[in-house]
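Note that one protein chain is taken out, while the other chains of the complex remain in position.
Letters A and B name the chains as they come in the text, with residue numbers starting at 1 for each one.
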Amino acid sequence: MASNTAAANGLSRFLSDLGHSFRIFLRNLTRNKVGFVGTLMILGFIFLAFIMPYFVPAPHKADITKIYERPSREHLLGTDSQGKDIWAQIVHGGRDIVVMAFLTGMIATFIGVSLGSLSAVIGGPLDSFLTTLADVWLTIPRFPLLAVLAGLITLNNIITLALILAVLSWAGLYRAIRAQVFSIKERDYIEAATALGLGLRHIIFSEILPNMMAYIAINFTLAMTAAIYAQVGLVFLGLVPLTRNWGVMINLAWTQGAIFFRDSIYFIMAPVVAIALFQLSIVWMSRSLEEIFNPRLRAGR
Amino acid sequence: MKDENATIWDTNPLSVRNLWVEYLGERGMVKAVRGVTFDLRPRESLAFIGESGCGKTTLGLALIRLLVKTARISQGEILYRRSGRETAVLKLKGREMRHFRWCECAMVFQSALNAFNPVLRIRDQMYDTIRAHWRMSQSEMRERALSLLRHVQLDPERVIDSYPHELSGGMRQRVLLAMSLLLDPQIIILDEPTTALDILTQRTILELLKSLKAEMGFSLMFISHDLSIAAELADRVATMYAGAIVELGLVYDIFYRPAHPYTLGLIRAVPTVTGDFQDLISIPGSPPDLIDLPTGCKFHIRCPYATDRCRQEEPTLEPYGPDHSVACFHVDQVRRDADAIWEGTGHVAAGEAA
Partner (left out) sequence: MTEYLIEAHNLTRQFGRRRERVTAVDDVSLGISEGEVLCLVGESGCGKTTTGKLLAGLLKPSSGRIRYQGQDVWTQDKESFRKYRLGVQIIHQDPYASLNPSHTVHQILSAPLLHHNLVNGRRQARERVVELLQIVDLTPVEDFLTKYPHQLSGGQRQRVSVARALTVNPSFIVADEAVSMVDVSIRVSLLKMLSRLRMQLGVTFLFITHDLALAKFFAWEGRIAVMYVGSVVELTSTPELINNAQHPYTKALLAAVPEADPNLTRRKKPITLRSQDIPSLRNLPPGCRFHPRCPLFEEGLCDRVAPKLKSVGENGHQVACHRVTG
């Protein structure tokens, strides 16, 4: 009985703590107006890419009688060169981009953070080796390399593509994270932790990383935006045979000569604007992430 | 030039009346200066001492109106007098204000390195200052610059062609002094003049300030958290706490006959090196938050003399003895206690010798 009430007390305290943390989280999320708008936009894009496809029928059938129609109630964004609904294409073409952006961002950040912090903390030959490798890596033009790779490997699923994009972008992230870890490593509280014999694992995961979360979050969003451009570029060039994707739409519009017709403005602009807005929302959201991960704002005053 | 002034030496070059300054900080409105009133006398050296966040730097900046954009002088008057003319500093505009800032009242800031433009030679920085206010030929400017560098005991020919980074901290501090004196101001304001300098350099700067003041006859106002600088250099000392002057008096009165519990507390908390070994006592608590000030006397939370009256009513600076004013309801008691504490020790003996 007693243990029951204790457990209940513990639970209620845990819940109230959770509620408290959540309120602080919300406050920090909404503190930066731009960041909050960005976050809402991201949520909107996720809704668009994952939920909307259940409500909007896929644009399968072509209809030659309806080529390049202007936006109307029936076709929210008009139709393309084959008479397919553009809005439906936008709705169904977002998932790949969103998934791939997050995936690439995650993998790239993981590689950058692990290599960067190992390099900075351990130092010595490992650090020199990785730094040299990163410097050389950065001189390799990434896009042509991607194009060549696309010829060698069949990049027909987004996971492989995300992995390759992430691996290719490790060097920049590695350098950014390494520099940051170096600056934190010199702070007195790290020296104090060394003197207290707290061990390397504690120092990296409990002392250094929590102070880098804002920085990591920003690099994560940067990796995401870079990945989107890379993917759209590859798809646009026709090097990656993905179907139904905003990049594919631009590619189609391009190959169909849409840029030469005034009527086709919606066909070509819709995916471009979608990509641009998605990028913008990521960049804006990073401002909120900064606030959330800033330890000074965590408890307020 | 100095001789014209000789006839009006009896007028105070600077009078500050009931000055209030507040600025918008991150967490709210900071009441940095609250009703400060004092006179700067001709050729005197007046020290403002207090802990970090007591408003002393804001006060200095307010006098030459170099406050941050978010700050505002909400009340008060700053009167400047030279050659029989009185100027209301707070009414000056643009050009007049810039003229006042260099030619009448110059301020030397805390950080000696950041005050320089790193890509300009000392020469160019000095010429720029002169050119902005006076009409002088190139050779006259050089003459003037060299003579001031000589005054601050630097090798003028060498220093004038140097870049700031080529000079040591002590030399930069001296160049700054020379630059502040370039346009012959009547008042010099120094913010933490010797912090960050090592002891031997600090001593040379202090000696230099004394001789410059004797020679050139300006009034010196300096701001420091370091009591020893005030003991060394000041004729009068103002103790600041929470944006207000709580005690103002002659240096010997402040150090040997303090009448405000905060001044007494500060003196008892600071050790000397070559004096007798004495036990020290620190003031309990910490300095107040200038955003959320306590009611009544701002010191009452840390004060052993605090009574109900102190908690409700803020004492004003009232005269107490000649040339000595205090803002405290318990002056007599503090005075008695200070005497009792120091009775029979070297401290009082030294005081009597004064």
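Before moving on, here are some points about what is shown:
Basically, contacts are C-beta pairs under 8 Å (C-beta built on N, C-alpha and C of every residue); 3 or more make two chains touch, one makes a residue touch a chain.
Quantities reported herein were computed from a predicted structural model and do not represent experimental measurements.
When the missing chain is restored to the complex, the residue among B:Ile267, B:Leu290, B:Cys310 or B:Val326 that touches it is B:Ile267. Checked against the full complex, the candidates B:Glu140, B:Glu157, B:Asp198 or B:Glu215 give a single residue touching the omitted chain, namely B:Asp198. Mapped onto chain B, the footprint of the missing chain covers residues 51-52, 168, 170, 198-204, 206-207, 225-229, 231-232, 251-252, 255-256, 265-267, 269-275, 277, 280-284, 286-287, 347, 350-351, 353-354. Touching residues on chain A toward the chain that is not drawn are 187-189, 191-199, 202, 206-207, 210-211, 295-296, 298-299, 301.
One rule holds for everything that comes next: only the chains that are shown with their structure count from here on.
Computed from the mean C-alpha positions, the centre of chain A lies at a distance of 54 Å from the centre of chain B.
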